[in-house]
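What follows is a single structure, written as structure tokens, with notes after it.
All protein chains but one are shown in place.
On to chain A.
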Amino acid sequence: MKTLTRALLGATALTGAAALASAQETTLTIATVNNGDMIRMQGLADDFTAQHPDIALEWVTLEENVLRQRVTQDIATSGGQFDIMTIGTYEVPIWANQDWLVALEGMPEDWNQEDFLPAIADGLSVDGTLYAAPFYGESSMVMYRTDLMEAAGLEMPEAPSWDFIKEAAAAMTDKEAEVYGICLRGKAGWGENMAFLTAMANSYGARWFDENWQPQFDSEAWAAALNDYLELLNNYGPPGAANNGFNENLALFQQGKCGMWIDATVAASFVTNPSDSTVADSVGFALAPDNGLGKRGNWLWAWSLAIPAGTDDEAAAKEFIAWATGQGYTELVAENEGWANVPPGTRTSLYENEEYLAAAPFAEMTLESINAADPTSPTVDPVPYTGVQFVAIPEFQGIGTAVGQQFSAALAGQMSAEQALQSAQQLTTREMTRAGYIE
């Protein structure tokens, strides 16, 4: 009898274990970047698993550069480590052209693809087909201290020019009080100083390449953009600006040391957060500056979810993406964390939502900034590439960082603007010749 009871208990336990195993027969491994919105999504993922008890989620969270290298290596070698990858606007067109990504077709109807902001969706599409779903989108804009601007006797226009920025930077600078008129990215890197400088150069009429892929750093437009950038930071910027990236400038702005800061729209929520920022109640926003040439100096970026080709769980991955980037998720975040914490910059409907507009004072400026950027036509003169603050070719990461090093060295006073441009022209020409774009 005892033996029979044991056998029955054992069989029950085994059946239970088997039932549990079959209840979660699919495991999705999601590679993601460490930022507030993505971490929030992990925290709310129980909502998805409750709706899909047969799908388990495994998260791999990495720093942006590590993530980029890790997922690139995996997708290029068909490693099959990830079912969903968080990738940026730069990777999507390149990887889609390599057939490395699954086209997001046949998604659930209530996902409402038409609701995505056109500028963002265009950056994630190839030949009209979407290859990644935007999770949050951003552009760049001017964030400024309203109190310092008032004290300087100036009023920030909604759409300032670079001349006004120079004038305001000079008027707001008080180096003895450690207040610097302007803070900008100076740290070398294609996603660091070159993101800012490429967007700035677009508004000066400069471009990376002409229609025949000839580098254009020897143009007057590039010289004007770089000289103004150096003049701004050398005269009105904080000391050691050549080492400053997003986080360094964020810290300076939050400590009240920057009059203006031109950077990612996502920073708006950080600088207006009273628990971290000492200037939270005196921050204003304006569009990125222009030079009257029809292009503003703002970029466009979206962290997006994509499915690598060859995954075994394509259907489950699409279910997850539909959940994470759907309108229902926005409401879920609002319900749990408030409207101000909803991932911004992806859906038109969000910017028609009165509750969101009331909770996020920077919402309209974010939308205007995103709409002002056109990744398919980023420059004044025509170019053979897409991408606003980058050139969507595989070689750009290397070239962009190498050029960024020249410009950062010029900012640090190790070479002149002219030498930096000359060097940028030479190295870009060399690499593009090597890669076969030009002879």
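Assume a residue touches a chain if its C-beta (ideal position, glycine included) is under 8 Å from a C-beta of that chain, and two chains touch if they have at least 3 such contacts; residues count from 1.
Rule of thumb we're sticking to: contacts and distances are computed from a predicted model.
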Per UniProt, the name of the complex member that is left out, chosen from "Carbon monoxide dehydrogenase medium chain", "RNA polymerase sigma-70 factor (ECF subfamily)", "Membrane protein" or "Mannitol ABC transporter permease": "Mannitol ABC transporter permease"
Touch with the omitted chain, as defined above, among A:25, A:58 or A:312: A:58
Option touching the unshown chain, where A:102, A:120, A:266 or A:365 are the choices: A:266
Footprint left on chain A by the chain that the document does not show: 29, 31, 33-36, 39, 42-43, 58-66, 70, 73, 77-82, 191, 245-247, 250-251, 254-255, 264, 266-267, 270, 275-277
